[in-house]
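Note that one protein chain is taken out, while the other chains of the complex remain in position.
Take a look at subunit A:
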Amino acid sequence: MSTDTSPAIELRGASKAFRTPSGALHTAVRDLDLTVARGEFIAVVGPTGCGKSTTLTLISGLEEPTGGEALVSGEPVSGIGDKVGFVFQQDATFPWRTVLSNVMAGPRFRGVPKAEAKERARDWLARVGLSAFEDRYPHQLSGGQRKRVALAQTFVNDPEILLMDEPFSALDVQTRALMSDELLELWAGTGSSVVFVTHDLEESIALADRVVVMTAGPATVKEIFTIDLPRPRKVEEVRLEPRFIEIYREIWSSLGEEVRITRERGAADVDHAA
């Protein structure tokens, strides 16, 4: 196929408007242009509730853009494709399935025979260090462990595109740094493209090749920064480097303004956009 040369993800003037319960039209995203190369790690930062998550739902096919186009591997997104993996902000493991069964879910949904699905699931559970927990139920795990299950559940499908919606925001600071490192390790072997949404600037710089700063809602791309920190990175170490701090300052001068705008608008309409 000729799709090999096309970028992994392309958004061309994509917009998304929702009908709010009160009947008003709320624009979450407008005129969004973004290109993600194959194997690239992109982090999207923006003020809380600006519409960052909506960007991901457009790429994933969970929602369709109301204007513009979303393309994956050069083809317009229509419905949920099999190339995409999505790690959600909230817990989305199935509470009635064991850890192993949770990780097997993706391959099983896609018609992989049980034995093979089990084998692949065990492999990924080993990589996230949860082999000893395969018979547990999600409620018996810690928040960090559940997140690892979610990662294994997503990676087991070999997604070409990995969408992550503030996946570690509910974790405590130490677990978060640990999970970030693990994510980088897991990702390094796959060659997949990642779009990582976060409101934590440090996290985004530590993880990404490029950081996209979004405007206050309705969200559109404000500026894109290339992060020239060498890989492999260790999150806890890289954030102490002078270059890191330099980049941080540079991006914050752009992001801070948007955060201020959001704050001035008050909490009332921020809630809607979430």
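Here, a residue touches a chain if its C-beta (ideal position, glycine included) is under 8 Å from a C-beta of that chain, and two chains touch if they have at least 3 such contacts; residues count from 1.
Here, contacts and distances are computed from a predicted model.
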{"item": "Absent chain [UniProt protein name; select from \"Pyridine nucleotide-disulfide oxidoreductase\", \"F420-dependent methylene-tetrahydromethanopterin reductase\", \"Dehydrogenase/oxidase\" or \"ABC transporter permease\"]", "value": "\"ABC transporter permease\""}
{"item": "Options A:T27, A:S73 or A:Q153, residue touching the unrepresented chain", "value": "A:Q153"}
{"item": "Selected from A:D33, A:E69 or A:D82 as touching the chain missing from the view", "value": "A:D82"}
{"item": "Contact partner of the left-out chain, one of A:P65, A:G106 or A:P218", "value": "A:G106"}
{"item": "Subunit A, residues in touch with the chain not shown (by the definition above)", "value": "60, 62, 80, 82, 84-86, 88, 90-98, 105-106, 109-110, 137-140, 153-154, 157"}
